[in-house]
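The complex is shown incomplete by one protein chain, all other protein chains being positioned as in the whole.
Chain naming follows the written order as A, B and C, and within any one chain the residues start at number 1.
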Amino acid sequence: MKSGSRAHCHRGKTVRRIAVTILTLLALSVLYDDAWALPVSSFLEPAGPVAAAQKNHFIWVTLITLIVVLPAIILTPYLAWRYRYGAKKVAYKPKWAFSWLFEILIWGVPTIIVLILSVPLWNSTHQLDPYHPLASTQKPLHIEVIGLDWKWLFIYPDEGIATVGEMAVPVGRPIALDLTTDTVMQSFWIPALGGQIYAMPGMRTKLQLLADRPGQFRGLNSQFNGMGFEHQQFLTVSLKDDAFKNWVQQVKSRGIPLNTGRYGTLNKQSTRAESFAALGTPAMPQDILYFSSVPPNFFQQVIARYRSGHPLPPGDQPGTKAHGGHSTPSPNGKTGLGT
Amino acid sequence: MSAGNVNTEALKHPGINLGEAHGEAHTQAEGVVFGFWVFLMSDFILFGLLFATYATMVDHTAGGPGPKALFDLKSISIETFALLLSSFTFGMASLNLKHGERRKPIILWLLATLMLGLIFLGLELHDFSSMIDKGAGPWRSGFLSAFFGLVPLHGLHVATASLWLIVMLVQMGVFGLTPRVKTRLLRLGLFWHFLDIIWVGIFSIVYLAGLS
Amino acid sequence: MKRNDAQYHYDLRIYQWGLGLALLLTAIPFALVAFHGAPPSVLLWMIGVLGLIQVIVHFRFFLHIDLSSQKREDLHLILFTVLLLVIMAGGTIWIMHNLAERMMAS
Partner (left out) sequence: MTASDLWHLVFGRLGLQSLPFWDMIQHPTPSHIINGIIATGAAAVVVIGALVTVFLITKYRKWGVLWSDWLTSVDHKKIGIMYIVLAFVMLARALIEALLIRTQQADGLNGGFLSADHFAQLFSTHGTIMIFFMAMPFLIGLINFVMPQQIGARDVSFPMMNSISLGLTAAGAALVMVSLVLGKFETGGWTAYPPYTEAAFNPGPGVDYWIWAIALSSIGTTMTGINFAVTIYKKRAPGMTLFRMPLFTWTALCTAILMIFAMPPLTAVSLMLALDRYLDFHFFTNGMGGNMMNFANLFWLFGHPEVYILILPAFGVYSEVFSTFSGKRLYGYTSLVYATMAIAVLSFTVWLHHFFTMGQSANINAVFGLLTMIIGIPTGVKIYDWLLTMYQGRVRFTVPLIYALAFSVLFVLGGLSGVLLANPSIDFQVHNSLFLVAHFHNMLIPGLLFGMLAGYHFWFPKAFGFRLDERWGRLSAYLWISGFILAFFPLYALGLMGMTRRTVSYFDPAYTPWMLVAEVGALVLTAALTTLVIQLIVSIRERKANAVPVGDPWDGRSLEWAIAAPSPEWNFPVIPTVTDRDPFAVAKAQHTAYQSPPAYEDITLPTNSAMGMIICVVGGLLGFALVWHMWWLAILSALAVPVAVIAKSFDTRTEKVIPAAEVRQQHQAWLAQARQETPISRQLETSPDNHGLADNTIAEAST
């Protein structure tokens, strides 16, 4: 029939045009990536075993599922066209509505696919459980992470230092993170190293990561938490052992001690740039805060405050306006990565 | 499922007996009653979720008083007795509605039910206010929030049911025992018994488990 | 309409049984709790089981749900609801308990 064929042509052209656009874009975005040399921000360019396993899993699940999905995509236009109204010499059986063969196929094949998929699902979920320590001969590096509006505070309890905006890790050594927030719920994520995990006030979640090559990776919060949300990014730097030791020294020598007063400034609603304006010194890198010492058990105390059983009026809750924050960042308080 | 054929047979729920002549009314009533059952089940889910929330929050006392310090077994037993008895008295009203259709015993049993319901509500309110006097209001802790989310919701249902009962007493006076009034009484009965079931959950999970 | 005495007494008996059983099933756990009649863990189980039985008693004797065919629809509805409730409430308790274990322990 006429209208049918017209429909078909139209579709073909659109598809071709889209394909061309997408290819162009792919090429473009690769170019862009090189030109700016930004920190890696995708698990498709993994820099550690966790992200690599996730990428692998991603590809396999896609391929296996395509076995049942592709036929639907191909058969839809094929059947519609072949059995179009007015087509010559094709069977027409208006009452045919059942066939055991097809029934078994359409229930059976997807079931088999799901069975196949369930094995890697079960295994990977257990292997990549963020609480599950990574296999390694080295003792994990312990980092405590506190989510604030709108930056992350990293405490290295064993090294006795803390940073904001930059998290350095040694290559090849597992990293064991303990996370909480001193405001609303957030989600901690370094795509190139591994998946995300929520962080919540009064609670502690865990995450295990490992970087297996030196590099710079983007880290961020992915759970919306107010008007400076998009600024809550940081740089993850993986360094060879020596370089890492050196970095720790740098933080110690260039930083200032973290104390209650400074933390009180830091935990107000503000972006990293705004905090830097308040606390930073010329010795620190731009928009990155170094703390040369941290009060003992600092992380535990942040958690404990929410479990004390005493009411926390808004003024006592970091991340509220009442606590002294301003609910939107000032125009010159904008930060990201690569800018 | 047997729903294929519409059931025009007389309703077997005790408490309703519309008589042979009301074929249409029967199917009508059946739909209405079934609909009410469905509503009750939806409400059941609501309560179930509050029970689950309560169960996950019993320990969240935030340093405030816990169940042992707050619940008074004596007053709970009286409340429970009143409510159980009220289910029976409502049953008696339904029974008289089904057999005999004389208005007087129905009204008397309903009044008894109402009394018991109001006694229950009074005692419960007293419980709440004495808890609040002890500084144990919902603002004190997660546990108390969960408590005050669950138990007063049941109380609110009982209050609604009592109001409905009063309306039905008036309607019996105004309209007499018409089929409409009867199906309404039937639904009210379902509601009343249902609230008893919820209360069984409350006294078991909240009070008894809390005190043991 | 004529009053059917046999039926009346049968129905009355049902309500009386219901009240009797309900009172009994209430009295036992209350007494156990009041007089500390069992160690706490046993007590919790008993409260749970007796409560459950009582719920069934209410359904049977006050709400007149049984296995007869006219009640089948209501029964199915109730059982389906119970299934969902077990999934929802049970799931909630399972998940929240697990989360508490993994996050609150310091």
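Everything that follows uses one rule, which is that contacts are C-beta pairs under 8 Å (C-beta built on N, C-alpha and C of every residue); 3 or more make two chains touch, one makes a residue touch a chain.
Fair warning: this is a prediction, and the values are worked out from it, not measured in the lab.
Note that the undisplayed chain, when the full complex is considered, contacts A, B, C. For the options A:P77, A:P133, A:P257 or A:P296, the residue in contact with the chain missing from this view is A:P77. Residues of chain B in touch with the missing chain: 1, 3-6, 27, 30-32, 34-35, 38-39, 41-43, 45-46, 49-50, 53, 56-57, 60-62, 64, 138-146, 148-149, 163, 167, 171, 174-175, 180, 184. Summarising the interface, chain A meets the missing chain with residues 1, 3-4, 7, 10-11, 14, 18, 21-22, 25, 28-29, 32-33, 36, 38, 41-44, 51, 53-54, 57-58, 61-62, 65-66, 68-69, 72-73, 75-77, 79-80, 83-87, 90-99, 102-103, 105-107, 110-111, 114, 117-118, 120-122, 124-132, 183-185, 187, 189, 191, 194-198, 200-203, 205-206, 218, 220, 222-230, 233, 305-314, 317, 319-320, 322, 327-329, 331, 334, 336-339.
Where chain C meets the chain that is not shown, the touching residues are 73, 81, 84, 87-88, 91-92, 94-96, 98-99, 102-103.
Criterion: only the chains that are shown with their structure count from here on.
With centres set at the average Cα position, the gap from chain B to chain C is 14 Å. Chain geometry summary: the mean Cα position of chain A and that of chain B are 49 Å apart. Counting partner chains per residue, chain C has no residue touching two or more of them.
Residues of chain A in contact with two or more other chains: 307.
Of all the residues in chain B, the ones that touch chain A in their complex are 61-64, 139, 141.
Every residue of chain A that touches chain B in the complex is listed here, in rising order: 307-311.
Put simply, chain C touches chain A in their complex at residues 102-104, 106.
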